[in-house]
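Apart from one protein chain that is not included, each protein chain of the complex appears where it belongs.
And then subunit A:
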Amino acid sequence: MQDAENVAAPEAAEERADPARQQPASEPPPPPEEEQTESGTSEVARTEDPEEEAAAGTEPEVRAEPAAQPEETATSPAKPSAPVLAEGPGGQAGDHQSIDEEGGPDGSAAADAEPRAVENGEADEPSFSDPEDFVDDVSEEELLGDVLKDRPQEADGIDSVIVVDNVPQVGPDRLEKLKNVIHKIFSKFGKITNDYYPEEDGKTKGYIFLEYASPAHAVDAVKNADGYKLDKQHTFRVNLFTDFDKYMTISDEWDIPEKQPFKDLGNLRYWLEEAECRDQYSVIFESGDRTSIFWNDVKDPVSIEERARWTETYVRWSPKGTYLATFHQRGIALWGGEKFKQIQRFSHQGVQLIDFSPCERYLVTFSPLMDTQDDPQAIIIWDILTGHKKRGFHCESSAHWPIFKWSHDGKFFARMTMDTLSIYETPSMGLLDKKSLKISGIKDFSWSPGGNIIAFWVPEDKDIPARVTLMQLPTRQEIRVRNLFNVVDCKLHWQKNGDYLCVKVDRTPKGTQGVVTNFEIFRMREKQVPVDVVEMKETIIAFAWEPNGSKFAVLHGEAPRISVSFYHVKSNGKIELIKMFDKQQANTIFWSPQGQFVVLAGLRSMNGALAFVDTSDCTVMNIAEHYMASDVEWDPTGRYVVTSVSWWSHKVDNAYWLWTFQGRLLQKNNKDRFCQLLWRPRPPTLLSQEQIKQIKKDLKKYSKIFEQKDRLSQSKASKELVERRRTMMEDFREYRKKAQELYMKQKTERLELRGGVDTDELDSNVDDWEEETIEFFVTEEVIPLGGQE
């Protein structure tokens, strides 16, 4: 690009000298990307480039151009001059010189330009040109005002011209060959109506100009051929000719970018410093109209923030809990800090789904709207810190969200399409090693949460067995391949630390009826990744790894005879069944994030049956029920569980209940049209393994302190309650006293209205009573409730 800029310098300078003409050429429509950010969010984009803004301001004039164009382009091809020269004609002597310099040996082109500058088109008769010292005293307007308006504008065809840099420099002998090659590459984008190869000392200069039949082709060429690798030494840089001015205005000296004012967002992790170590959660209720953030507290949740219409659909916490993302028609907003101020916005019309990278550095958004052929916008990856768009992607297939899966450290992300697995790297967002993996038939893949290992599987194809492959990245080394036979389906389950991978394989072994399920357990931390298998003949309802351990739970069987089995993967690789409970009412397994404890829930159709199990000794700690519960959410520390009935799945009794991990019910929180509760995640602990061990050892010491604290707060709570009731009672008594006084005052009026009879008390006029004795037959009858009708 560098030389191209230098070359363009004189013209651009002239252009500025002639204000009448300057306009059209100087305003490249802002590149699409900037336009994007500008329309939407980022102020950063504005301050960055003030010229940009100025250009955008005059944009409409550029738009007006194309209307006049078609007929004008028709005239320009008539001239054999290189398109670049159309830029040159300025009428002054200086011009000619510059053109000569520029055009070099191409004398005819220079000659061409000269008459045209004066005579507007009669280029073929040089004898009509004025002598050098002639001063025109008749203005052109006067002379041929009627035809002047038809004169070709210098913008003619300019929009269709591209500049290609880094073209091989060749002598005349190989020029023809070069032209052929160039033609082959660039005619893909449209018909090339003109080309120009500037030469110097008998060799081409290394840059060329091409003109297309329409500006759209030129844009297409820039988009697709820029960065084209011709060979090792030559990578094309393609630019629109009209962009020259933009690049010209970039001064040679590098200005230190203006320092962005530092926005103090406060401590984004303030909630971790809370003295009581309480956790936060978000609650959406009133069918989505209101969103609240609460401190979780054993007594009552403490509200931190409540806003109406904070989000239009739902909210998401970032993986480490720093940000709260809200969804809007226009895009995504991130909130955080103590007051939940807005931290960042991402403009993406009609956004529906989002995903954070595990490192909280990037955000992936998906919108079904707005995608166009040449501007991928269905999926956008954003930089959270700057708010800039990093890359857009098309979304052709209707795969499961997240379409892009992130590696545990956020260094890579991958996507699966037909027969390919594309792995991209950050921060460049480019394909890793510039190419995707061809894996024909790939069905599913998944990153290890504990290392940059990707697992994927391929189904059977004729004689080739199904295959599960573990691949190390970025080396792409296959560290383990396992062949499987008679496979119907596979599911990949990683243990949270990445210590184990379980591949659930549904098989139909030859000679048998029905499906058998194998759990293939890969021990990732051992050499060669040994695999052990557990086979089950029953239907599998659910499978889940213990997050920080080596146990897993399986729900199997057919309703109503559902059993749960707990297995333990021993260090020698043996897989041992620890315990099986039958007759369970459950369809989902929820492990505590700290392991050991598990909640087996029968959600929705199973009426919300809950079983709290301690897997260290396999005891059921409690059996309970939250009728029609639709969700179970463990808090990030594993101390509490919330079960909830969401308005999204069930329209009545929308509430969330708080339980301890042992299954003791602490709170029932009814919320009108409650929709969703999400715990704020915590970042990984900063304590070392030794420190944790030490704390566990000293648990008795701590528990004493905490128990005392609990007792204190309990007695405080009951005191508070009594106190509250007392004030309520006092207020109420006061009110009643006033009402009674008023009532007594009105006694005379009442007497008057009732003809002098006092009816204030039931027995106030006993004297008037007539006694009558009625004999009742009192029969007792036992009626079974609900038995009638």
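As a convention for this text, contacts are C-beta pairs under 8 Å (C-beta built on N, C-alpha and C of every residue); 3 or more make two chains touch, one makes a residue touch a chain; residues count from 1.
The criterion applied here is as follows: contacts and distances are computed from a predicted model.
UniProt lists the omitted chain of the complex under the protein name "Eukaryotic translation initiation factor 3 subunit I" (options: "Multifunctional methyltransferase subunit TRM112-like protein", "A-type voltage-gated potassium channel KCND1", "Eukaryotic translation initiation factor 3 subunit I" or "Metaxin"). Considering A:Y270, A:F706 or A:F732, the position touching the chain not shown turns out to be A:F732 (whole complex).
In the complete complex, the residue from A:Y270, A:W401 or A:Y627 that touches the missing chain is A:Y627.
Residues of subunit A that touch the chain left out of the display are 627-628, 652-653, 655, 670, 672, 722, 725-726, 728-729, 731-733, 735, 739-740, 742-743, 746, 749-750, 753-754, 759-760, 762, 774, 776-778, 780, 783, 785-786, 788-789.
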